[in-house]
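First comes the structure, then the notes that go with it.
One protein chain omitted, others in place.
For subunit A:
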Amino acid sequence: MSDEMISQLADYIAKDILKQPKRSLRPDESLLKSGLIDSFHLVDLALFVEDTFNVHLDDSELNADSFDTLAALAELIQERQ
């Protein structure tokens, strides 16, 4: 389940946020601190999580302290499901 979730998130980020569909993202790769995901795209990511996994992320959680990797984001989502 978690692997599938990570791959769904990775596909979305590569295709819709980074606009590099072929780019692969490791589950432990830094997303926010590395600057890979710009703050302007955090809303998109939150909306995607809400639509796809039916989990609400509060805007105060959209920072590297809450999640900085795909693995951490998947964990956060699973805790809420």
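Keep this in mind: a residue touches a chain if its C-beta (ideal position, glycine included) is under 8 Å from a C-beta of that chain, and two chains touch if they have at least 3 such contacts; residues count from 1.
Criterion: contacts and distances are computed from a predicted model.
Novice: Pick, from "Multisubunit sodium/proton antiporter, MrpC subunit", "Threonine synthase", "Autoinducer 2 import system permease protein LsrC" or "Acyl-CoA synthetase", the protein name that UniProt gives for the chain of this complex that is not shown.
Specialist: Missing chain, UniProt protein name: "Acyl-CoA synthetase".
Novice: Thinking of the whole complex, not just what is shown, which of A:Ser34, A:Thr52 or A:Gln78 touches the missing chain?
Specialist: A:Ser34
Novice: Give me the subunit A residues in contact with the hidden chain, please.
Specialist: 19, 32-36, 38-40, 42-44, 46-47, 59-60, 62-64
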